[in-house]
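To start, I am sharing the structure in question, which I have written as structure tokens.
Every protein chain except one is present and positioned as in the full complex.
Here the chain labels run A, B and C in written order, and each chain numbers its own residues starting at 1.
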Amino acid sequence: MPTDFSDLTHRLPAWVDACRVHTAQGSVATYIPELAHAPRHALGITLHHRSGKSVSAGDSDMRFTLQSISKVFTLLLALMDRGEQAVFEKVGMEPTGDVFNSMLKLELVQPGKPFNPLINAGAIVISSLIRGDTPEHKSQRILGFIRDLAGDDSAAFNEDVYRSEAATANRNRSLAYFLKDNKVLDADVEPTLDVYFRQCAIEVTCAQVARMGLVLASDGVDPATGRELFPKRFARIAKSFMVTCGMYNASGEFAIQVGIPAKSGVAGGILALVPGELGIGIISPALNDKGNSTAGVHLLRQLSEQYDWSMF
Amino acid sequence: MPTDFSDLTHRLPAWVDACRVHTAQGSVATYIPELAHAPRHALGITLHHRSGKSVSAGDSDMRFTLQSISKVFTLLLALMDRGEQAVFEKVGMEPTGDVFNSMLKLELVQPGKPFNPLINAGAIVISSLIRGDTPEHKSQRILGFIRDLAGDDSAAFNEDVYRSEAATANRNRSLAYFLKDNKVLDADVEPTLDVYFRQCAIEVTCAQVARMGLVLASDGVDPATGRELFPKRFARIAKSFMVTCGMYNASGEFAIQVGIPAKSGVAGGILALVPGELGIGIISPALNDKGNSTAGVHLLRQLSEQYDWSMF
Amino acid sequence: MPTDFSDLTHRLPAWVDACRVHTAQGSVATYIPELAHAPRHALGITLHHRSGKSVSAGDSDMRFTLQSISKVFTLLLALMDRGEQAVFEKVGMEPTGDVFNSMLKLELVQPGKPFNPLINAGAIVISSLIRGDTPEHKSQRILGFIRDLAGDDSAAFNEDVYRSEAATANRNRSLAYFLKDNKVLDADVEPTLDVYFRQCAIEVTCAQVARMGLVLASDGVDPATGRELFPKRFARIAKSFMVTCGMYNASGEFAIQVGIPAKSGVAGGILALVPGELGIGIISPALNDKGNSTAGVHLLRQLSEQYDWSMF
Partner (left out) sequence: MPTDFSDLTHRLPAWVDACRVHTAQGSVATYIPELAHAPRHALGITLHHRSGKSVSAGDSDMRFTLQSISKVFTLLLALMDRGEQAVFEKVGMEPTGDVFNSMLKLELVQPGKPFNPLINAGAIVISSLIRGDTPEHKSQRILGFIRDLAGDDSAAFNEDVYRSEAATANRNRSLAYFLKDNKVLDADVEPTLDVYFRQCAIEVTCAQVARMGLVLASDGVDPATGRELFPKRFARIAKSFMVTCGMYNASGEFAIQVGIPAKSGVAGGILALVPGELGIGIISPALNDKGNSTAGVHLLRQLSEQYDWSMF
């Protein structure tokens, strides 16, 4: 049964108000110093319907960096750049159960390749597969892809966040050198990380993320122009990973409680979608202990239950 | 687009013949001695449509034990017996990335409860939650539930397999005592394992497994009688786990390549379903290196691609 | 320079008094319920000199169970019963860095044999190698060996501690079944554990432990009778393990700070020795966070510094 979008439009502000209280249980990420300034009690959402309608509520105008949400889109771009076989020679397809920046399985499970492209180790390898002559070129191609999906050109690199992350990302450097040692990462470490830090620092709004989600919900077709931005097969791959690994180590719980493809980022953003129907962008910087936006997850659960969105 | 069941009926035998060759790449499980006798090149399938029609091909009459497939049904029964909250106080909802009988996370991740109900550690805890005065009583309740779902009364315990497993299951004993030490398992170890070994040793045919899958595909409603055998909410939980953890450490790959809820067992059986449409039972004892029936997975992939079954 | 034993005899009571204050920083072990009753502030010591002289101070008359101290003596007995080669086919010679009851390396490091005979997994395997027709017979042989070393016949099984440990030792059962599954433990689990629990429950005094230490310090020769109770080669093996793994995960620190072979037990006992000179028995039930008697370690450090006992 399709979502009653006018009912949703009408009721959304009240739900946002009700869910905002959950921000009090979360904490803003501090490990990237620049992120620590985010407003702890913010909550914003935009939903974009395939009909072209959209609705926003709360702090939906707030700008935030994609962080791990970008991993979905670099995966799509790498698949288009290199093909499915080349990509999955370098990263696996499995959830790990370890924390997002863990190195355990790289050491313990031969041949030491990352379990999937949505953990940091996997996303770093994916960044190395983006085509381009220089890190700048690769970064611009990623930004261009994001802008195409967002349907506008205002997404841009937040230089402060980029520099803050580049200056403090010792764990990611450690991961990258480990991958280099395992011969999973062929490219040089610092240029690869430069691409990775820049993709994380792309600044967007809820509306842009919702629009990107809608393209995924439409199997890669831009709903406004009818143009294929990526093949349906790659949309399927991306949505599968979002369900099995998109919400860090709460992905299994999210599948049960909400049941739609989603990917969260440490800035508090969530990309989600209802296949064939809707793209969703959420921002709420206060994170729960699994690293997902606490109010954002509550809001999605409420909406999923109300409109029976679960795929399961 | 609904599956063209008459087309499928027509073409199924040829696909089974074509997939049988993959049995040569797999090996029959030997760690339970009694399983080692299974015919290595067998491949059988039954699909049960909600309309009441069904189709079988290959060695579909072969009897085999449920093994890990039973974990889906004891989860459902435990949810009905104890409620969702009590069950998830004892087991988690997350994929692990470790092998099915691993103890690593029980030692490393506090509070030492199993990550999900489809790995051995989780399934043992679930077995302890089945109501019943004695192990025999609990086992009979599980068997009764399986028979209700299968729609006939011929499913029965294979006493040879039960004894073979009970006599050699030192790793499961180790897991159970670890859980006992972690105070996750409240019940006594041996009676709990007795229930667990018996559920694994329930012998079925492809037609019975397909019928059980159809009830899941119908959100808990028996398609013949319209009777609710378990609540829709619990069907959702079961299907979520089947997607995120149903195919051992190839669940992520299976989600991408096949995209439907499924659960495999070490005897070579697979339970699968197309939500709202079909239940599927497969047997093919030769396993790949992830522990899934190698020809069975190939056959499901072929069918999923042909009829566009993927949820993603 | 040999220890000035008359100086030591004179000054010992003052050192015991001074070290007793450290008991306040430790905690009595509670995981075996029967041990929880031990007096938290007790501290006793006996030193036995090869000349036949001995000195005691503090609560040296207190009786306590050997617990892990017994692992040194079952290792010696297994070496005599089976020979060096047979023993080290089943257990390794290396420190682990993991906690004493860890299962990690059994799963992660092939072929899954315990790293050394002083961790629980290794000691359980060693218990299985003791010759005897029944668990009772094996236990009696261990007790007899302990009595021979102690030079008197009053060491005996504490039945309450034995029953308390046998009733609660789920982690040890888990270890034993894991070893059985790995085919490192050939014997049956429960009879093996019965021997293991009994050896842990042998009740002794400081004087007896000191006497046992003196035999080790004398390379296996009973200093009173001149009889060889075990070969010099096995004394060397035992002392090596005491230095590299005798004090749990504080063995390296103890080697630096004290520098003599020692083995502690969870009841708060410590067996130590100065090669060629002295055997030492200590009891002080309050343990530090590494599981060693906190006041006992302080007292040994004081004595080692004063009399320059370090081997290093």
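Structural remarks
Just so it is clear, a contact is a pair of C-beta atoms (placed from the backbone, for glycine too) under 8 Å apart; a residue touches a chain by one contact, two chains touch by 3 or more.
No experiment lies behind these values; they were computed from the predicted model shown.
Among the chains on display, the ones the left-out chain touches in the entire complex are A, C. Of the listed positions C:P2, C:G83, C:G97 or C:G144, the one in contact with the omitted chain in the full complex is C:G97. Within the full complex, the residue among C:F115, C:Y177 or C:Y307 touching the omitted chain is C:F115. Residues 102-104, 107-108, 170-171, 173-178, 180-181, 189 of subunit A touch the missing chain (whole complex, contact as defined above).
On the side of subunit C, the interface with the absent chain consists of residues 92-98, 105, 115-116, 236-237, 239-241, 243-245, 249-253, 255-256, 259, 261, 275, 310-312, using the contact rule stated above.
In the analysis below, only the chains that are shown with their structure count from here on.
Look at where the CA atoms of subunit A average out and do the same for subunit B: the two points lie 32 Å apart. Among all residues of subunit C, those that touch two or more other chains are 108.
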